[in-house]
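One protein chain is absent from this view; the other protein chains keep their places.
All chains are identified by letter, namely A and B, in their written order; residue positions are counted from 1 within each chain.
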Amino acid sequence: MTRLGMVIDTRKCVGCMDCVVACKTENDVPDGHCRDWINQRLEGEMPALRLTITSERCNHCDRPPCVSCCPTGASHVHDYGNVVLVDHDKCIGCKACLASCPYGARFIHPQGYADKCTFCIHRVEQGLEPACVAVCPTHSMYFGDLDDPESEVSRLIASRRHFVLKPDAGTRPRIFYLE
Amino acid sequence: MLELISTRANPMIDPAMHVWGWEIPVYLFLGGWVAGSMVLSGYLMRQDRKPGESCVCDVLPWISLVLISLGMGALFLDLEHKLYVWRMYLTIQPASPMSWGGWILILVYPVLALAALLSIPGDLLGRWPGLARLAERLKTPAARNALGMASILLGVGLGIYTGILLSSLGARPLWASAALGPLFLVSGLSTGAAFAHMIASNPREQSLLLRSDNVFLAVELALIALFLIGLSTSTEVHAEAAGLLLGGPYTAPFWVLVVGMGIVLPLAIQLLMSSHRIAHTIVAPLLVMAGGLALRFVIVSAGQYSHWLTP
Partner (left out) sequence: MSHRISRRRFLKIAGLGTAAAAASGLSRSARVVAASPKTAAETRSVPTFCDICFWKCNALAHVRDGRLWKVTGHPDDPLSRGRLCPRGTGGIGAHFDPDRLRAPLVRHATRGEEKWVEVTWDEALGQVAERMLKIKAEHGPEAMALFSHGIGGTFFKHTLKAYGSPNIAAPSFAQCRGPRDVGFELTFGEGIGSPERTDIRNARCLVLLGSHLGENMHNTQVQEFAEAIAQGSSIIVADPRFSIAASKAKHYLAVRPGTDLALLLAWINVIVTEELYDADYVAQHGFGFEHFEAAVASYTPEWAYPETGVPAKLIRDSAREMARHRPATLVHPGRHATWYGDDAQRSRAIALLNALLGSWGRKGGFYYPSMMDVPAYPYPAYPKSARGKVDNPDHRYPFASETITTGIREATLSGKPYPVKGWLVYATNLLQAMPNEDETIRAIQNLDLLVVSDVIPSEIAGWADIVLPEATYLERYDELNVEMFREPFVALRQPVVEAPDDQKPNWWIARQLAVKLGLQDYYPWQHIEEYLDFRLKGIGSSLAEMKQKGVLRGPAAPLYFEDGVAPEFYTPSGKIEFFSPQLQQAGFDPVPVYKRPESGPPGSFRLLYGRSPVHSFSRTQSNPILRDAMPENEIWINARVGRRMGLASGDYVRLRNQDGVLSNRIRARVTEAIRPDCVFMVHGFGHTSKGLRSAYGKGASDARLITRYAVDPLMGGTGTNVNFVTIEQEA
C-alpha cells in the first residue's frame, strides 16, 4: 500500500507563503480562500524568543472524521496513496466535514461544494510533486510514501525529532513537522 | 508571552468556526419534537380507548407532518449545494448519522401519514373509496398496534439520530460526549410531552402526559450533569470545552435559558400541577419547548466556538 504524506522542516521554513501562493495558482483557489496557510507561534520575551513556523493544510488523516461523517460519500479516501478527496458532484454542502475537521482545513467553495488540499493528486499521479512542495524556495517540504521505509519522508521521520498537529484529536495526521 | 499568528482566512472557519447558523439548531429541535410526539402518540395509539373518547394521537401525526416538513425545509436551506441533495439517497453511509438520518426522515413520512389517516372519521373519507378501505383495514387492533410500534421505533431512531449527529463530529470536543445522544432524545421527549399535554383535551391522558413530562425533565437534568461531569473529567481539551458552559461565554444562556427557565422552573410548576395544587397552565409546557430550542442553539454554537489556532 502507498500512504502519501508530507514532512516539513520548520528549521528551514521562513514562512514566506510561497506554498500558499503556488497552491492558489496551481489549483485556482478562489479569492479569499486558501487550501494551505502559515501559522506562527512566538514564545518568550525579547530578546529570548522562540518562533515556530508551520505551513499547514489538510493532514490527509489516517482516521479522517471528515470522511466518516459525510452522508453522500463525497468525502472519500482515494485508492492511490490514501489521499482524502472530495468528489464535487456528490457533495451536497452540508458542512458536516467542515465541522468535523479539527484543523479547519476545509472550506465551502463559492460553487457550493466542500474544498480543501488534494495533495495535488493530479500532479502526483503524473510523477510530479505537489505544487507547494515543488515551489518551496528553502526546500523545507518533502513528499512521499510513508509506507516505504526507503522513502525520503520515512527516513526523515525516522532520523529527526518531529511533531504533528493536534495529536489529541486522534485523527492520525500524515503531515510531520521536523523540529 | 505566547503569540499566535495565522495567515488562514477561510469564511465560516476563521477567525472562529461558524459553519452552522440557525437552520441546524431549528432542524434538530423540530426533529426532536417530532420524535417525542411519535413515541407518545405511538404509545397512546396502542392503548384501547372507549368509543368517542378523544386522543392527542389523533392530532399529533398531523402536526408532526407539518413540523418535520418545516425541519427538513430548514435543513435544505442550510445546504450549500442544494441541487445535489438527491445524492444523499443514492447511498447509505453507515458511519454517517447524517446519512441514515436522511433515510429515517424518508420512513417517517409514510408512518405519520398512515397514523394521520387513522384519525379521519370514515364518513369523511366517503369521496375517496380507496383511502376509506385502507383506513378501515388500519382500524383493526392488530394494524393499530403495529402502526403504533412503528411510530415508537421510528420516533426513538429519529430522536437518537438528532442527538448523535453532533457527537459523531469528533473534532468538536464539546460534542464528543456519549451523553449528548440520550440528552437530545429525552429533550425531544419532554418537548413532545409538554406540547401534548398542553393540547390534550382528555383529562386522564393529560395527567399521564404531564407526569411523564416531569419524569423526562428530571432525567434531562441528570443527563446534563452527566454530560458536564464527563467532559470536565476527560482530557484537557474536553475540560476546556465544558468550560464554555461553566464560566465561559455560553454560561449565561445555558444556565438561565436552558436549565433555569427551560427545565427547573417548568418542572416545579408542573409538579404543582400534577399534584393539583395549581390549575393546568400552558406557561409551563411553553417554557419546556422554548428550553428545548435553546438547548439546541447553545450546544450547536458553543460546539463550533473553536480555538482555531491551538496547535
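Convention: contacts are C-beta pairs under 8 Å (C-beta built on N, C-alpha and C of every residue); 3 or more make two chains touch, one makes a residue touch a chain.
This is a predicted model, so every value here is computed, not measured.
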{"item": "Residues of subunit A (touch criterion as defined above) contacting the omitted chain", "value": "1-2, 9, 11-12, 14-18, 20-22, 24-28, 31-32, 42, 44-47, 49-51, 53, 78-80, 85-89, 118, 120-122, 124-129, 131, 134-140, 143-145, 148, 151"}
{"item": "Residue ranges of subunit B at the interface with the undisplayed chain", "value": "1, 3, 7"}
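Here is the rule we go by: only the chains that are shown with their structure count from here on.
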{"item": "For subunit A paired with subunit B, centre-to-centre distance based on mean C-alpha positions, whole Å", "value": "37"}
{"item": "Subunit A - residues contacting subunit B, complex", "value": "17, 20, 32-34, 37-45, 54, 56, 65, 68-74, 89-96, 98-102, 104, 106-108, 111-113, 165-166, 168-171"}
{"item": "In the complex, subunit B residues that touch subunit A", "value": "1-14, 17, 19-20, 78-82, 84-85, 87-88, 90-91, 93, 95-99, 101-102, 168-172, 235-237, 303-304, 306, 308-311"}
